[in-house]
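Notes to accompany the following structure.
Of the protein chains in this complex, all but one are displayed in their positions.
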Amino acid sequence: MQTAIRRPVRPTISHWLAPLVWLLLLLGACWGMSWLEPLFRLAEPDSRDIIYDRADFIVLLGRHLQVVGVAALLAIGIGVAAAIAVTRPAGRDFLPMVSQLASMGQTFPPVAVLALAVPVLGFGNLPVIVALLLYGLLPIVRNTLAGLESIDGGVAEAARGMGMTGGQRLWRVELPLAAPIILAGIRTSVTINIATAAIGSTVGASNLGDPIISGIVNGNIAYVLQGALLIGLLALSVDSLFARLQPGSPD
Amino acid sequence: MRPNSVLISLMLVLLATWLGLDAVSVAANRIVPGEGVGVGGIAGWPGVLTSLMPMLAVLLLAWRPTGRHLRLALMLVILMLTALPLWLVVAAAATVDPSLPQARMAIGPAVWIAIFVLLLALIELRGRVPLPSWQNGLLYLLPLLSLALSLMLDLEPLALRQEYQVRKSAFLTAIGEHLLLVSAAVGISLSLGVGLAMAMRHWPRAQRFGFTLLNFLQTIPSLALFGLLLAPLAWLSDRYDWLAALGISGIGWAPALLALIAYSLLPMVRNTYVALEEVDPGVIDAARGMGMSRAQIFRQVRLPLGLPVILEGIRITTVQGIGLTAVAALIGAGGLGRFIFQGLGQAAMDLVLLGALPILIMALLADALLAALTEKIRPGGTH
């Protein structure tokens, strides 16, 4: 039962080094892609266009982040609130259904969710955001539930016995103790969403998936590589940022 | 006894969407956009009232949720799920003009939401009504039978079915490709994963590095990994003819399989490692104390205790693989994803469904089957 409890660590530059390096690489790749032209020419020696130029990489990165960010913020807000609601006495009735739905829903492939959002919402950013939101909710709800339920019975009882109100227990005891697990859920959710958003460029959302799709369509491997490189770096930057926020994780 | 607020809210949502949203949409051909038709437009007032009866009945039963009432509600929910396909047959007959062979009917939001809400009600009721497993199986059989019956009977105008009719053989091939790719990836990553987990147990120093690398691979988005594999594979098959002769090239199944294996390795290795490593030390201690040899401990203690955990790894990779294979269609690996992306390209939503629905069903089935298997072989039964 003894879990490692976080001591307050003073954040140092070296603590944030890994995400910082990934981020710099990402931004460097966005701005300096043309410098790598000779390298990409190796992959596509016969083509005239080596560097994807239909949109600025930095703009594509911005749009990618925007879609993922909006979906993630909504998913965090709704997911955490829903999990809290169904663990309160008033909402307990809904707990079995919500927790089953959250674990079953994760078997849905994200692509299928994305594809199913299009018939309902049409093409563009909206279906992507909705699909990301719906899919991103699941790990957050599941982990928030797991985090809230994992709290030691004695701690919960003591909090009540000491005369803390429901709100005080939630904000001062339950959420802080569940925070690492909730954060892990958010990390999973965002990681999946960065990947799914890239596929979103097949349904008319413009983002870092564009160079890949366009490269596949036009048979230009250099485009594909550029898109893949940037998406990979973006995923690694965000993931390593979460890894730093979340002590006790393996990397 | 308190009313069951879950069932009540579900039924209220069902009533509101059933009455408020379009049940089907009808189009003269594949090109023109469909026109929505509500429930009232299909069967008139008598039909609407009939369809409302079971919903209202469940609502009333949920008000006093005794065991008997809940069992009745469960039957009504199954009844509604069974009636939906047959109701679609009626809708097709009522809305599609038989003189237009190109005319087609697509399923509308009211029906999709009804299916979703009824499945939620099923989950809720299954948690509260204890049933023996054979009856449980029967529950799901009824709606499926009715679906099959409706498809045989008279659902010609259903757009989804028309899309299927046009590419019957392509559909079966796609399912075959999909399953082949997933099972190959799971099989290969299983043997690799067991090997790697054993190696990590042997060289603890490699363990940290190994997990860091696998975590790293898992973080890279699928589309990017597929893309990054294109170039080296294309280069290799250009250079070595025997590779090209094997069918390996930058696009196609080769990068897809490689990427699928890369993604499968983390859950596989992690679970195998946990299965082998984290058996209760007290149990191993006792086994050694009784004089069991290393091999005996492995065969008789570690393996049976670890097998469910390994199976769990197989379940995760299989479900994940089914979804990722859909993305692999973008780089020409075939599979059901092809219909999705073709459909998206042609703005033909029913073609998208033709790809997405089977993927969804496959994922759910694989998950349920492997979870049931894990439960079955777990020593000492359910924990």
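Think of it as A and B in the order they're written, each chain with its own count starting at 1.
In the analysis below, a residue touches a chain if its C-beta (ideal position, glycine included) is under 8 Å from a C-beta of that chain, and two chains touch if they have at least 3 such contacts.
Everything below uses one rule, namely that contacts and distances are computed from a predicted model.
Undergrad: Choose one: "Serine-protein kinase RsbW", "Monooxygenase", "YtkA-like domain-containing protein" or "ATP-binding protein". The correct choice is the protein name in UniProt for the chain not shown.
TA: Answer from the record: the omitted chain is "ATP-binding protein".
Undergrad: In the full assembly, spell out which visible chains the left-out chain is touching.
TA: The chain that is not shown touches these displayed chains: A.
Undergrad: Which listed residue (A:Val68, A:Val130, A:Leu148 or A:Leu177) would be found touching the missing chain in the intact complex?
TA: For the chain that is not drawn, the touching residue is A:Leu177.
Undergrad: One chain isn't shown here. Among A:Leu42, A:Ala158 or A:Val217, which residue touches it?
TA: The missing chain is touched by A:Ala158.
Undergrad: In terms of residues, what is the contact footprint of the unshown chain on subunit A?
TA: Within subunit A, the residues touching the omitted chain are 2-7, 152-165, 168, 172-173, 176-177.
Basically, only the chains that are shown with their structure count from here on.
Undergrad: Where on subunit B does subunit A make contact in their complex?
TA: 4-6, 109, 120, 123-124, 127, 208, 211-212, 215-216, 219-228, 230-231, 234-235, 250-251, 319, 322-324, 326-327, 330-331, 337, 340-341, 343-345, 347, 349, 352-353, 355-356, 359-360, 363-364, 366-367
Undergrad: Where on subunit A does subunit B make contact in their complex?
TA: Interface residues on the subunit A side: 43, 93-94, 96-97, 100-101, 104, 107-112, 115-116, 118-120, 123, 191, 194-195, 198-199, 202-203, 209, 212-213, 215-216, 221, 224-225, 227-229, 231-232, 235-236, 239, 250-251.
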